[in-house]
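Chains shown are a subset, placed as in the full complex.
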Amino acid sequence: MEPGSYAHLDHDRLGRTGDPEVVFGLGKTPAQVAELLGRLHAAHPERAVFATRLDDAALDAVAGAHPAAELHRTARAAVLGPLPAPHGSVLVVTGGTADGPVAGEAALTVRVHGAHARVIADVGVAGVHRVLGIRDELAGADCVIVVAGMEGALASVVGGLTGVPTVAVPTSIGYGAAFEGLAALLGMLTSCAPGTVVVNIDNGYGAGVHAARVARRTGRDDPRT
Amino acid sequence: MEPGSYAHLDHDRLGRTGDPEVVFGLGKTPAQVAELLGRLHAAHPERAVFATRLDDAALDAVAGAHPAAELHRTARAAVLGPLPAPHGSVLVVTGGTADGPVAGEAALTVRVHGAHARVIADVGVAGVHRVLGIRDELAGADCVIVVAGMEGALASVVGGLTGVPTVAVPTSIGYGAAFEGLAALLGMLTSCAPGTVVVNIDNGYGAGVHAARVARRTGRDDPRT
Amino acid sequence: MEPGSYAHLDHDRLGRTGDPEVVFGLGKTPAQVAELLGRLHAAHPERAVFATRLDDAALDAVAGAHPAAELHRTARAAVLGPLPAPHGSVLVVTGGTADGPVAGEAALTVRVHGAHARVIADVGVAGVHRVLGIRDELAGADCVIVVAGMEGALASVVGGLTGVPTVAVPTSIGYGAAFEGLAALLGMLTSCAPGTVVVNIDNGYGAGVHAARVARRTGRDDPRT
């Protein structure tokens, strides 16, 4: 078997969708991750490509193979190549400390896909004044990503405060009847806040791709960069 | 079979627990409901007894058999005998219009079990200012009951605003991934607001019994009655 | 009880989110639906308000109370007041004939929320050439809504063909292991197409709100109107 024949990269995705393919690290060996990231980079040297869901061994393998790669250990991801200039901005809001890795993956995905990203952490619903305190930040974003576990109520509160397009990411944080993210997933799907859309449990990547697409389309250059 | 032999009423419950037995109407014929309510009343003429989960036919049968009965059609319940003087007060808060019958059952149960009850309806989380507007009412109650369907996020927001003992009632309002109350049930069980306790889906009666027990124990006579 | 006291309309939602409140017909009487729609219209006479999830009786009640209302029987909805000028355009694609009502609700919601909507029906995955045949339409939209039941695979195929922001709506069409939309819901949540976001089963309204928000933000006036 020739090297890398275990995967057929979809180099054409950039042409079809405007977004490059990603290396999804789950279930791949560190060596495979490093090699595939290199192949993606070779195909698209002019813009950033990245790999997600990396454990420490995979991150180390990427660092070893690609000294120019930028490692994001909290987000469990690595980027190779120059980030695109951001168009539009995405605000990522989290319900608790433990939602950090998913929020980090979302924010990094947004940046790789061409928009600006900012994270405001630990805005739990049990202290609703904290949510109310970020109304201006919500209103100023082109797209909002809400990351929350347990009952996921943050999506409903945020969704009721703003008309900015909002994506909810349930996380697997919690125990017992949280059923590894199911409670948050069902809660976000049945949210009483109109227009809330949802991605898979812990899928910061998916939320980031959608949010970046929305933000990029506003055509507003982000003033912060 | 002698009349009424299909049910062995637990007349001793009042002695054991301080609360009278209730006629649970689900699965009983209108005639059975009316007769059982009469038997409960005969055993405890000095204080109110009641029947819950009554359809229109059962309510009519009760009205026909017991002209003195007080009918609560929205709450689908009927009361017979004098209500006890209320001790302590319970506030019932609902997320939406459709939660009304469950909230009504809860409030009536509270009153029958010896506490004062007040209902504030339609305080949805998607308009969080409505919740903030009732902070004084929450603080003034001896026990709070939160009734909400869909994602049930109201329990988390209320639970974060007050230290009053709070009981959450998920309702079967919603569709699709609400799974007939399951989303709200899981959401309330995993609420990030500490101390939230939960009863079965649509179980206004159970929430009312617990809340009345809590409120009665405060020993404060309700100033409103 | 004064008329309409069973519901506290959130007239302020327009100010907070840019979108008017909707009358959600499920669990409301025809008279309630008609009255609430009238109250919404009185509060916002300058722009369309609407009611969803209406059965025939509710549609008739609306028609009787509001001769100016526009009825959409397939979409089970009614609109009152002038539709806003559309900004941006949304394409609604369905997998099968039976997905029509949900697609209709989505399209109408888009129009009420200020964007243009077009429906292309019956583009099932089992005949993938039909999906390939609408690539230009997909590319030309500002947001795409994919409505599909059974296994919901249409979302993955469409999501792989275009980089336009895409919202997937699982429907309850199917039997057996479709589990009233659960198979489609899980399939869309785990779609291999990056950036697919999902709403509740049969929730055309929610998809429409999100899609309209995205489309409006593009600032492109729709050439077709």
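Of note:
For clarity, chains are labelled A, B and C in written order, and residue numbers in each chain start from 1.
What we mean here is this: contacts are C-beta pairs under 8 Å (C-beta built on N, C-alpha and C of every residue); 3 or more make two chains touch, one makes a residue touch a chain.
Here the structure is a predicted model, which is why all the values come from computation and not from measurement.
The complex is a homo-oligomer: 3 chains are shown here, and the full assembly described by the structure file contains 8 identical copies.
Assume only the chains that are shown with their structure count from here on.
A rotation of 90° superposes the C-alpha trace of subunit B on that of subunit C, rounded to the nearest 5. Taking the mean of each chain's C-alpha atoms as its centre, the chain lying closest to the overall protein C-alpha centroid is C.
Greatest Cα centroid separation from subunit A: this falls to B. Mostly identical positions are employed by subunit A and subunit B in their mutual contact, as over half of the interface residue numbers are shared between these two copies. Centroids built from CA atoms put subunit C at 26 Å from subunit A. Distance between chain centres (mean CA atoms), subunit B to subunit C: 36 Å.
One finds 43 Å separating the Cα centroids of subunit A and subunit B. Multi-chain contact residues of subunit B (touching two or more other chains) are listed as 124, 126-127, 176-178. Residues 13, 16-19, 22, 142, 160-167, 185, 189-190, 194-200, 205-207, 209-210, 213-214, 217-219 of subunit A touch subunit C in their complex. Residues 6-8, 10, 12-13, 16, 26-28, 170, 172, 181, 185, 200-203 of subunit C touch subunit B in their complex. Of all residues in subunit A, those touching subunit B in their complex are 95-96, 124-128, 131-132, 150-153, 156-157, 159-161, 174, 176-179, 182-194.
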